[in-house]
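My structure is below; once you've seen it, I'll send some questions.
Missing here is one protein chain; the remaining ones are kept as they sit in the complex.
Take a look at chain A:
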Amino acid sequence: MARYTFQRFVYMVITLFIIATLTFFLMKLLPGSPLQNQEKLTPEQKALILKEYGLDKPVPVQYIQYLGNLLKGDLGVSFQYDNRPVTELISDRIGPSAQLGFQAIVFGTIVGLILGIVAAIRHNHWEDYTATVIAVLGASIPSFVLGGFLQYFIAVKLQWLPVAFWEGFKYTILPTLALSVGVIASIARFMRTEMLEVLSSDYILTARAKGISQAGVIMKHAIRNSLIPVITILGPMTVNLMTGTLVIEKLFAVPGLGEQFVRSIELNDYPVIMGTTLFYSALLILAVFIVDVLYGVVDPRIRLAGGKK
């Protein structure tokens, strides 16, 4: 297992390196410069400032310099927020994004699992139909529509919860709800499909034949084996939500990372693009790794195969 983990770690570093390289060169293909006042500057003035930044050098030279700094842990400073270190930009903004994403995932997973399980057990009964309708609605209503709806009715009309901002737990409730709907929908859908398949498999029949109670069959055998596809999507979904969601953060004025990332691309803010991409990739790779480990926990067959590698 230790050797397996170490191997995976080396792959992770290599993947990260490839992502860094690709992003760097793709980013340099973006037209324009990171200057903020480029509309007003003359080409000569632009050239002078870019030279001061070292952006007049050939791209491969810039790349090597960037890698050198990266190894020293230096992600550089932002252009749009003059001189602010990229690490500071990310660490300032990841907190709210991560908290929101985490809450949405936990809440969404719990509700989604319950819905999916109930739907499968009560297959073709009203419970199933209700759960399916909820899942379809959840998958088809975009989170910003639901978010706007929640904001208007619950915060503006009923005044039960704050409209926006980030000043305590109650400020997180509406954005969490808006975000978790998508999670609920996909988890419920996966869980229901997989449960139905598992419930009709031979070993469930065997278990039932042994005289195990319905509850025992569901708890011990069905749920656990149905979790695999759920776990597969849970990893990337968690990273996705925790690194910030542009629309919901904007709607609820959450000081998160989501909008920042999009803006940095629009403004050619090279160091921030690189910093956030690397951060995001590292999280994603880590999530995939954890998902792999989790497979082993839920399904011993996978653990054995992994161990042999």
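Just so we're on the same page, contacts are C-beta pairs under 8 Å (C-beta built on N, C-alpha and C of every residue); 3 or more make two chains touch, one makes a residue touch a chain; residues count from 1.
Quick note on the criterion: contacts and distances are computed from a predicted model.
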Message = Can you work out the missing subunit's protein name as recorded in UniProt? Choose among "Cytochrome B6", "Magnesium-chelatase 60 kDa subunit", "Peptide ABC transporter substrate-binding protein" or "Electron transfer flavoprotein subunit alpha/FixB family protein".
response = "Peptide ABC transporter substrate-binding protein"
Inquiry  = Please identify which residue in A:S226, A:N268 or A:S281 touches the non-displayed chain.
reply    = A:N268
Remark   = By the document's definition of touch, the residue of A:T238, A:S264 or A:T277 touching the omitted chain is A:T238
Ask   = If the hidden chain were put back, which of A:F25, A:Y129, A:F165 or A:Y203 would touch it?
value = A:F165
Request  = Since one chain isn't shown, list which residues of chain A touch it in the complete complex.
outcome  = 30-33, 35-45, 48-49, 52-53, 80-84, 90-96, 98-99, 102, 105-106, 148, 151-152, 155-156, 159, 163-169, 219, 223-224, 227, 238-239, 242, 250-253, 255-256, 259-260, 266, 268, 282-283, 286-287, 290, 294, 297-298
